[in-house]
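Contents: one structure, followed by commentary.
All protein chains but one are shown in place.
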Amino acid sequence: MRMLLFCCAGWLLLIGCYGIVVSRNLIHTVICLVVCQSSTYLILLGIGYRSGGTAPVFSDTSPSTVVDPVVQALCLTDVVVSATVIALFLALALQAHKQHGTVDPDELTSLRG
Amino acid sequence: MSRRLRLAVFGLGAVLTGALLVIAFTGLPEFGTSHHPYGDRAVHTAVDEQKTSNAVSSVNFDQRAIDTMGEEFILFTAVIGTLVLLRELRREVEEGEVETELRRSPRGLSSTAYLTYAMLGVTTLTGLYVVAHGHLSPGGGFQGGVVLGTAIHLLYVGGGYRAIRKARPLHLYEIFDALGAGGFVVLGLAGAIVGGDLLANVLPLGALGDILSAGQVELLNALVGLEVASAVIVILARFLEQYAEVRIQGTAR
Partner (left out) sequence: MTAVIAVATVLTALAGTAVVFTHHPKRQALTLSMLGLMLTLVFVALQAPDVALSELGINALVVPMVILLVAEKIRARR
């Protein structure tokens, strides 16, 4: 039972990679990458969890058992930054469509000058 | 490589990776373990020494501020890359090769428009609150910046593309983006000059739970909030421009 969280994270990673392999549309490929990224957040936060712990914020409580704040700090910046990187990929997909008229990765194989 | 062969190779790789992952996961500590050495020290430093109520903000902007600076510049660089790519698509219009007109969209309900205009102030205020109280309660520059960046697009929902184009001076937001990123580095260098280490927390720490506590965390929150909000607005603006301005039929490609 304790492996459920980690196994679901592993499942998300592998199904995201499967989506990238069988993709027929660059936009679909990029979003499958987002699924892969979500698996890493699950693993990180799963490692940081403490049974019976609460959120590491002390504005209205006194110090008690809290979960690990370091992994939350890692995930938090990563979520926002990955959004801009996804926007960059989508702009690339738009540019690829303009240059070659297609967004099918199988047809975009040759690097034309 | 044919699709079938590619899928077979992937299947083999996935099975091996899955087996490795399962072996790795069984080696991890028990889920919900109480053994978090770094976490305990981080919480102790945040609450007792740095007087920050939100331990996550303390880790992000005080104890590991240099990592946040690196992440912020990843964001900045990705925004620059996106703008450069979309400007290439925009170049056709500006050089007169192609003419565009605004896409004709159906008129929305006036009740939607009134609701979005009413919610615009509330959402902006909520975003500013989240940024300003990042060191006290869950929130901070990143989350508040996203709220602020999306708040202004309520205008697009209620008034259409013309409304948001009128109310959003894009050059100003590009300047704000750079100010937020550069301000972070300037504050870090100031910390180096005064305190000896880059991004050292040299501002007064105050008392736990006060609005003016935790030294530089508040200031860095504001700068990051400015940068993230501007980045979201600028990126969405360029994509909206691509979508809303359609080429007039018959003009050259």
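The letters A and B name the chains in turn, as written, and every chain counts its residues from 1.
Everything below uses one rule, namely that a contact is a pair of C-beta atoms (placed from the backbone, for glycine too) under 8 Å apart; a residue touches a chain by one contact, two chains touch by 3 or more.
From a predicted model like this one, the values you see are computed outputs, not experimental measurements.
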{"item": "Visible chains that the absent chain touches, using the contact criterion stated earlier", "value": "A, B"}
{"item": "Touch criterion as defined above, residue of B:F10, B:F31 or B:F176 at the omitted chain", "value": "B:F31"}
{"item": "Sites on chain A contacted by the missing partner chain, in the whole complex", "value": "1-2, 4-5, 8, 11-12, 15-16, 18-19, 24-25, 27-28, 31-32, 34-35, 38-39, 41-42, 45-46, 48-49, 53-57, 66-67, 72, 75-76, 79-80, 82-83, 86-87, 90-91, 93-94, 97-98, 103"}
{"item": "Footprint left on chain B by the chain that the document does not show", "value": "31-32, 54, 56-57, 130, 138-140, 142-143, 146-147, 149-150, 153, 232, 235-236, 239-240, 242-243, 246"}
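Basically, only the chains that are shown with their structure count from here on.
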{"item": "Contacting residues of chain A [partner chain B, same complex]", "value": "2-3, 5-7, 10, 13-14, 17-18, 21-22, 46-52, 55-59, 63, 65-73, 76-81, 84-85, 87-88, 90-92, 94-95, 98, 106"}
{"item": "Residue numbers on chain B that touch chain A, as the complex places them", "value": "3, 6-7, 10, 14, 17-18, 21-22, 25-26, 28-34, 36, 38-39, 42-43, 46-47, 53-56, 58-60, 64, 67-68, 71, 74-75, 78-79, 81-82, 85-86, 88-89, 136-138, 140, 142-143, 145-146, 208-209, 228, 231, 235, 239, 242"}
